[in-house]
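Since the structure comes first, as structure tokens, the remarks are kept for the end.
Note that this complex is displayed minus one protein chain, with the remaining chains in position.
Moving on to chain A:
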């Protein structure tokens, strides 16, 4: 099977707005290295979870795939069904916007409170197919609403976001993504702001859409247990770099990278463990303005050795279709039952 999306050495660098003093002193332009050379492949219908702490670059990478950054900040190549998404003229290829949709974290912020549900859901399609008749547009909106579980779709057209429950609002967001009939949805923390009962319903909907419409997902989350529950593959990201990548089983059952191990270790286990001493990472992800020489995780890694400070480790094969940048080759970690 051919890859749906293939990223090669993708970088995203945001220039830092220099202060007046810096300009006077002639200091060089500084850069936020949000994404640093990511290689990633998504097959049709596949769910890849992109996992990491906040600030690791997940949203920035998702937006790069969705071509939402100004082209000058993005480097490397992104191919869709084998073809680069940008032409030689630097323009986004026509039709790409209909293949990839993005769902953002907060259903309260991503809906315009002054617009009707019809308008909100129709918007992505209106941008792309300007000449579509009103009737056809309405029919597409109704279909998308119903695919997102809002039935009958007609009954929602003239309502406003504040009239809907939290779960219904997140379904409206999903309908807005479905209306372009995408092959890939980038779901950026789609359930982390939702209440328990709504959360599982929305997850169920996303999984059903994959079954019915062969939609692939890049599922962004900081919750590695959720990633393990629903994803086919997991990519663990830190400071703009993929540190470990493989099938969900391999990454969770025999994590090779110390960062992945730390993420698994701190997940709640639904058992009493207040007396247990846990390996908790201290501090937060460092500022991505000046990247360290060597391994990006060195400043917080419990196993960091001299070598880690000098040479940047590369993603290497550590098991069947399982890659890790760390060369410590940790002994298999037993997952508690």
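As a working rule, contacts are C-beta pairs under 8 Å (C-beta built on N, C-alpha and C of every residue); 3 or more make two chains touch, one makes a residue touch a chain; residues count from 1.
Here is the rule we use: contacts and distances are computed from a predicted model.
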Next item on the list: Among "ABC transporter ATP-binding protein", "Inactive transglutaminase family protein", "Pyridine nucleotide-disulfide oxidoreductase" or "Sarcosine oxidase subunit delta", find the name that the UniProt record gives to the complex chain excluded from display.
Entry: "ABC transporter ATP-binding protein"
Margin query: Can you tell me which of A:224, A:296 or A:325 touches the chain that was removed from the display?
Written below: A:224
Margin query: For the chain left out of this view, which of A:266, A:289 or A:305 touches it?
Written below: A:266
Notebook entry, point to check: Where does chain A touch the missing chain, residue by residue?
Noted result: 53-55, 165, 193, 195-197, 199-201, 203-204, 207, 222-226, 228-230, 248, 252, 262-264, 266-274, 278, 280-282, 284, 335-337
